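One chain of protein is taken out of this complex; the other chains stay put.
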């Protein structure tokens, strides 16, 4: 088995947090993908890539999530870690001493902490950072024998395990990371009969793909903006990479000549801000009003659907359709949704493959977050 | 340690599903019992029979179950698999794309899927088959690197992990599978102050034991029928095996000269049908009415109790009393129930032993469902 060690060699000090892809160098991201691919290949051949004899991976979920839970558990298990699940769904947002103490109390023998917190705009990622600082402190003070690696399993800003899986899928689909340069990806809003879907998927895509030379067009109906800071970061990084990052209010424009389409619903940024405020003050009445208002607003954009007609606009009429799943499929999972049944069914296998990268991407992140000598360990895996 | 490899040799292609015992050949069932006995012996001697370095066993429970959960976890752990529990108790019955997608999303690194779904007549087993087909598809398409083995942990039709444990217990009690030929087992309904108990235990018993030459008498009060198809299958298989399969409406008749008695409450087939309909339409009012009607009906048959007097009717007055546990014990767990306290206490140890086979039976099923070369692996275990 061949493995390109170049990216690993350039990593001198992989941070103990994986919270936003744009905080990591291109080399670190490449290394993550290469390690994920190696793990995937070993798994396919029935070979173990276990790294730990014992140890724990603690997951904190502030939202329901069977699939991410499964991916996290798969990855932890494959590395030899047992999972302890903390269900904080309905608990209040804790801060200060409580976070500091809990983070330490749950880390004495912990190698990885994974957090999903995507409900509260302005809160999720900063909560993760607070946990990270508490872990740094515990390690510095000697309370913790190791600084657990911290993985963002989806927050208000980014969804790095998803976007990295998407990138790994694109790499396989088009043959290499180099082959992705100049490809056009349409990351577009799509109609859904639900409301309040997080912004982390589209933000993750525009924050990651342009850095690899991919031209990304972000499309959404007027008012469905993403977080301005993320837009600015995406634009700046596209400039550095020499790729194009465009914003449009037309799904048709975005689809035209696209190599890849990623139609996916999300809630407008300003709605998520308002919703966070209402959730935190426990204002149920106003939350219901907000939901009604949003659903009504959404219903003006039912034509933002990925149909066969729209697919014909794409490069040779055969762009790759991507989705983080589950998709709202017209006539299947809802009356009218993000994608028509025939488009989805034609690309169903590819969306499953896209999802199949996630456990290996998470395992690769866990590996790089907990290993001081990745080259030695990968070499050992290749020998066996 | 001796191990009879004959049954294993005759197994050419152990299916990837263990859903109904009557879909498996006698050789496959014998192999399952022999492997379970070997695992049990090794466990008693403190020896590991672990097969996997890492890997997951996913369990989906659509009903409360501490004990089956434990057996599943024990078996998975003994083979080296970590368990991920999906609690679907209150979720709607999903079908179509949702089942197909979820089954694949939870199987990327999964070796075993275990499902318990016994509440809905006509639904449980067919849901399992739907999952099985989704897994076949995922494996064929290359999304899954392996086709996870699928174990029925109790459905509307059969309870194979229970009936196989019962058979293993009978084998030990009477000395061998051959010694079971011509033995008379009374599988009889018994009074319980509760309602809606599944049919899977009596159906599992009549579907399995006659195939091993055991004469089974099924006894129940008029109206407490089992699923007609299962009755037909049991009768046909008894004919093939040359054993007697009799149905009676008299507990006394069934007990007379029996070598084994298995008195256990269940709900009438037609009630379970009606109940399923009401559960699926969420008709709580009618469900309560149905419950009242059934409990009232049950109360006409409080004399269907396994008493000392009835036990005197059995072969030498000393038939083996069996139960899947927990039993409704008169004066202990309820005012009046399936069995008198003195009969239960006399056979308590045997019912515990009966239960103790379950983790090993499940482990044996998991082993055979995931192994291409059982003979090589068993030989290796015997050497160490």
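A and B label the chains in the order they appear, each numbered from 1.
Assume a contact is a pair of C-beta atoms (placed from the backbone, for glycine too) under 8 Å apart; a residue touches a chain by one contact, two chains touch by 3 or more.
Since this is a predicted model, take the numbers as computed values, not measurements.
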| item | value |
| --- | --- |
| Among A:101, A:178, A:229 or A:284, the residue in touch with the chain that has been omitted | A:101 |
| Among B:31, B:60, B:78 or B:170, residue touching the chain not depicted | B:78 |
| Option touching the unshown chain, where B:175, B:223 or B:326 are the choices | B:326 |
| Contact partner of the left-out chain, one of B:50, B:288, B:312 or B:380 | B:50 |
| Positions on chain B contacted by the hidden chain, ascending | 43-44, 46, 48, 50, 66-67, 69-71, 73-74, 77-80, 82-83, 325-326, 329, 332-333, 349, 352-353, 355-356, 358-359 |
| Those residues of chain A which, in the complete complex, touch the missing chain | 53-56, 58, 82, 84, 86, 96-98, 101-102, 104-106, 108-110, 138, 141-146 |
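Operating definition for what follows: only the chains that are shown with their structure count from here on.
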| item | value |
| --- | --- |
| Whole-Å gap separating chain A and chain B, where each centre is the average of the chain's CA atoms | 42 |
